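Shown here: the complex without one of its protein chains, the others still in place.
Order of writing sets the labels: A and B. Residues in every chain begin at 1.
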Amino acid sequence: MATLELSLDETEAAPVQRRRRLGTLFWCAIGWTVLVFAVAIFADLLPLPSPTDMDMLERRAPISAEHWLGTDGLGRDELARLIYGARISLIVGLCAPMIGVTIGGALGILAGYFRGRFESFVVGSMDVLLAFPPLILALAVTAYLGQSIFNLTCILGVLGIPAFMRVARAATLTLARREFVIAAQALGATHAHILLRELLPNVLLPLIAFFLLGVAVTIVVEGSLSFLGLGVPPPISSWGSMIGEGRESLDVAPRLAFIPAIAMFLTVLSFNLIGDTMRALTDPRQGAL
Amino acid sequence: MLFFVARRLLYLVPVLIAVSVLTFVIASLLPGDLAYVILGDQATPENVAALRHDMGLDQPIWLRYLGWLWHILQGDFGRSFRTGQTVWQAVSDRVPVSFELMIFAELIGLAIGVPLAIACAAKAGSAFDRFMTGTAFGMLSVPTFLSAILLIYLFAVELRLLPATGYVPFTEDPVANLRFMVLPALTLGLAEWPGIMRVLRSDMIAALQEDYIALAKAKGLKPSRILFVHALKPSSLTLVTITGINIGRLIGGAVIVESIFALPGIGRLLVGAIYTRDLIILQGVVLLVAAGFVIMNFIVDLLYAVLDPRIRHGHA
Partner (left out) sequence: MSGALLSVEDAVVDLPTPRGNLRAVDHVDLAVGAGKTLGIVGESGCGKTMLSRAVLQLLPKKARLSGRVMFDGQDLTTLSAEKLRKLRGRSLAVVFQDPMTSLNPVLTIGTQLIETIQEHLELDLAQARQRSTELLAAVGIPAPEQRLAQYPHQLSGGMRQRVAIAVALSCEPQLLIADEPTTALDVTIQAQILDLLAREQQRRHMAMIIITHDLGVVAGRTDEVAVMYAGRVVERAPTPALFKQMRMPYTEALLAALPKLDVPPHTPLPAISGRPPDPTRPLKGCSFSPRCRYSAGRCSTEKPRLSPAETLEHLYACFHPLAAGSGA
């Protein structure tokens, strides 16, 4: 019954636009994402030089058979750093929204279902969190807590909570008034049953779509922090820190900044594309957030 | 209207208090102690204990918070233990730079985004519209620091048209000031226009479906008047909202852009304070930026109310 409700909504949403959107571009985005995941996961198995071994004689070496993308300012293999950098971007980019979607999603569903004081409290606390410009808060917390991948992931995760809370709450608010929830209530279902069996499966789809957009945003924020040298600590390579280092040699070797920049842009674009397509599929009323 | 202002003002107080609490809590996340950071290498248990006592760090956290808040309410945000400059002094020196940057950036964003949105809405579904919405979508995936280095590479490294870093106050040399501002403001503006364009476009497309547009056509008005007055004016309220939403991202973007282009604004102060572990400055800046952000949002809310006749007359 629950799925039926949702599919009904979809047919009412502009179906013409939807068919057009799932085009080549969408599959290119999927392809790129799969590729990035594959090299990041199997980085250790690939015949790559170490991403941290410096070779002062081979600084900013051009593209060659030995170094496919050349070397950076400290003589480290650019391709290896790029691939290991993908790991960091993906780990932070996936784990942080995971925190956000779990806590924010749970708070949102509970707030939307129980309403009342609990809802006011949740919305109010989120307002406080939103009172800080996100990047400022992230900078401040990493500055105090110390730079590490774990800290970075946690703070970026917390920063995502309000947005996920809003999505989950908005979806729950409309769902809770639907017939199938009211029917379940009338049949004497427990709160837990309604929340887990009726609401969660339906809220999950918009949340997953939003999760993908969250991944894109997190990769950008992680990149920004690492670019400033305030994200992942060196010598770990991240796309952001690679671009930051490459900036120093824009005049002699612009590729050192632009190669990771392109990788990052394509990845962010892919997640945005997939997320946006999914949102168009699951949320007929755009801008309902 | 007065009631509306009063209600929003009343809401402002608890938010500001919560912001101060959160700022204080974040600052106390510091592993170890501020005394260790200040003393650095010279830290011995004795002088750490002495400094802790001097700074009141041996008191319970809630007492320290109240003391801190008390000072802040009197306008004393603390003083850098590195430069000796007060937080208030440091911030007020740099606020004009950041404001200039953000205002220019938003103007550039609006200058690109609004005409494109109107053009796309007027020809919704056309090849031009599809191309521009696609471009805007792509631009949303370009992080600020990416467009920054791209612009530096193009205009400073390759073309040598504009300086990549530096700053001169407007009052000293307006032309030089603007030359230094162009690239940073353009960088931020490039991040702004896609959002502005997307929201305004869909808003105007929705407005163009309204009955009052059909009536405006039936009245024989010129297409330009229908587009610019009848469709754009209701949507212009959306512009205020977007601008409000953008402030947070704009502040974050300013931090990055100021660091890249070496503009002496708030963002650079903040990043510099992190690099030098100047934690008093950091805490003060975070608090002031967050408070400023809350107040700016409040002003945007008021502006919205002033612009929308429905809210203005209490018909919200």
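Note that in this section a contact is a pair of C-beta atoms (placed from the backbone, for glycine too) under 8 Å apart; a residue touches a chain by one contact, two chains touch by 3 or more.
Here the structure is a predicted model, which means the values were calculated and not measured.
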Quiz item: In the intact complex, which of the presented chains make contact with the chain not displayed?
Solution: B
Self-check item: Of B:H53, B:H71 or B:R225, the residue in touch with the unshown chain
Solution: B:R225
Quiz prompt | Absent chain, residues of chain B that touch it | solution = 210-212, 214-223, 225, 229-230, 233-234, 237, 308-310, 313, 315
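To be clear about the criterion, only the chains that are shown with their structure count from here on.
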Quiz prompt | Averaged-CA centre spacing for the pair chain B and chain A, given as whole angstrom | solution = 22
Quiz item: Given the complex with chain A, which residues does chain B contribute to the contact?
Solution: 14-15, 18-19, 22-23, 26-27, 29-31, 137-138, 140-146, 149-150, 152-153, 157, 202, 247-249, 251-253, 255-256, 259-260, 270-271, 274-275, 277, 279, 282, 286, 289-290, 293-294
Self-check item: chain B contact footprint on chain A (complex, rising order)
Solution: 124-125, 127-137, 139-141, 143-146, 216, 220, 223-224, 227-230, 240, 243-244, 246-247, 250-251, 254, 257-258, 261, 264-265, 268-269, 272-273, 276, 286-287
